[in-house]
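One protein chain omitted, others in place.
Just so it is clear, A and B label the chains in written order, and each chain counts residues from 1 on its own.
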Amino acid sequence: MVMDPKIEVKELSVSYGSKPVLKHVSLTVPREEITAIIGPSGCGKSTLIKALNRMVELVPGAKVTGQVLLDGRDIYGPGIDPVEIRRKMGMVFQKPNPFPMSIYDNVAFGLRILGLGDRRKLDKSVEESLIRANLWEETKDRLKENALSLSGGQQQRLCIARALATHPEVLLLDEPASALDPISTARVEDLLKDLKSEVTIVLVTHNMQQAIRVSDRTGFMLLGELVEFNGTAKLFEHPSDERTEAYITGKFG
Amino acid sequence: MKERLRESLVILSLRVAVAVVLAGLLTVLFDIVSKGVGIFSWEFLTESPRQGMTAGGIFPAIVGSVYLVALSLAASVPIGVLAAIYLVEYTPQGRFLRVIDISIRNLAGTPSIVFGLFGLGLFVNFLGFRQSLLSGALTLACMSLPVIITASREALLSVPNEFREAAYALGATKLQVVRRIVLPNALSGILTGVVLSSSRVVGETAPILLTAAAFYAPTLPTSPFDRVMALPFHLFVMATQSSNPLKTAPIQYGTALVLLLVAVGLNAVALVVRAKRRRLKVW
Partner (left out) sequence: MKPKKQATSRKAVIGPFVERLMKSLFFLCSAVVILVTLLITLFLFREGLPALMQVPLWDIFTGVIWQPPAENPKFGVLPLITGSAVITLTSLLLATPLGLAVALYLSEFSRSLERDVLKPLVELLAAIPSVVFGFFALVVVSGWIHGLFGVGTRLNALNGAVVLTLMVLPTIASISEDVLNSVPRDLKEAAYALGATRLQIIRRVILPYARRGIAVAVLLGFGRAIGETMAVLMATGNAAVISLNILTSMETMTAAIAIEMGEVVFGSLHYQMLFFLGILLFLISSAVNIIADYIITRGRLR
């Protein structure tokens, strides 16, 4: 088992209204590794990742039971403010969603809402984050331009920079490359590999090859259940469950 | 062939109907403009009435209308926008939402004279504000609420959810999301609603009939408890109770023209802003 995991999910169940979407999911996310979640559409993987930073409760009618321990503390415990949790995590969405503001303001957003107003510190943080996200060279001369003028791949890296600006402990990515072309995808994947030594990464993807390329551990989900969770190599080469095997050999999905 | 003929006939009759409607609109506009433009001048707009309302300008009525609109906006816009924020960002469910929606539609369909009675009962009498700028403005504000709330709601809803999601995921509180992401991007829509509402309010007579309007006020209003003259009321009284209809006809038309320009002008501004926003939308 994993020692001192960054995140521990225990018997997590989520339903939207009366419809159950996640059923008793339990897994552990090791520190400073990339954990991938794969599965066919509708298996609940997006819901799972959104439950990790309490974004799922923004859906009207969502009910969450079970525990999610971040460094040993249940983020759903009584009196815990979801805003505090979200500030410790960064999230990147399937479709790049930069704010309709300048590139600079996008990256600085997370810092500004924390109350950081010092211009020089902001400048420095924005530069750092853009460098980490591999976007600095392409944007350093156009920081004041509207973020929506960037290409799809650049927008997604901007979203990563925006998420990294507040130095989150965990980075959650929901199919971050599915809307991108292969070259941009490769750049994002390289980026993740570089980042994992500083940030714990959870990656949802429908692209099995991506999971193989990038992740250390992989979980396979089907119809709201976590079917199998193991080291990536082991899961793909010797899956223990026949459903996993059926999925990775392309029998459905 | 017969089908083609039938279709052409239908289109023709539809076109005739449209022409009738346009003719109606243009006749009204043309009549008012052509007969009012003669007296329309800087003096007309800036002078007070003289000789027992048979000569002079309509300045006090313009001022009164401006005050009424401004004061009623001061009340209805904050309340309306904040209400819209609650309804969109805090997504109340079920019962409460239904009740609010029904109330909004109900208010929107309530006759203006009923609002006048309401204003008379509540503001003039019960709260003791008497017939005054304040009573009139508050009555008009109640009338405007449905328009402001609905327009603001639409504007807030038009902000794509992905922006909110990204902001929440970065750890923004609801207030921060509203203040930094939603409101700035909904502003032009809200403004459109405000301008549309002003266009309606400036032309309303019935609500101020009983609550604010004076046909003749010796001085410009100096406090909210003064009675005010107002453009629509001025037109109404001059047209129906003038002592010398022949002499005052130009003034009547002039007043109608000013009122028309303001109301239609504001409406046109709102339409243009809305159209421009649609074209410039970056997302």
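Keep this in mind: a contact is a pair of C-beta atoms (placed from the backbone, for glycine too) under 8 Å apart; a residue touches a chain by one contact, two chains touch by 3 or more.
Since we're looking at a predicted model, the values are computed, not measured.
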item: Residue in contact with the excluded chain [from B:149, B:169, B:190 or B:212]; value: B:149
item: Candidate in contact with the missing chain, chosen from B:45, B:114 or B:187; value: B:114
item: Where the missing chain touches chain B, by residue; value: 3, 6-7, 10-11, 13-15, 17-18, 20-22, 24-25, 28, 31-32, 78-80, 82-87, 89-90, 92, 99-100, 102-107, 109-118, 120-122, 125-126, 142, 145-146, 149, 173-175, 199, 202-206, 209-210, 232, 235-236, 239-240, 249, 252, 256, 259-260, 263-264, 266-268, 271
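In this text, only the chains that are shown with their structure count from here on.
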item: Contacting residues of chain B [partner chain A, same complex]; value: 91, 93, 160, 162-163, 165-173, 176, 180-181, 185, 282-283
item: In the complex, chain A residues that touch chain B; value: 53, 55, 58, 60-61, 83-91, 93, 95, 97-100, 109-110, 112-114, 146, 148, 159, 162-163, 166
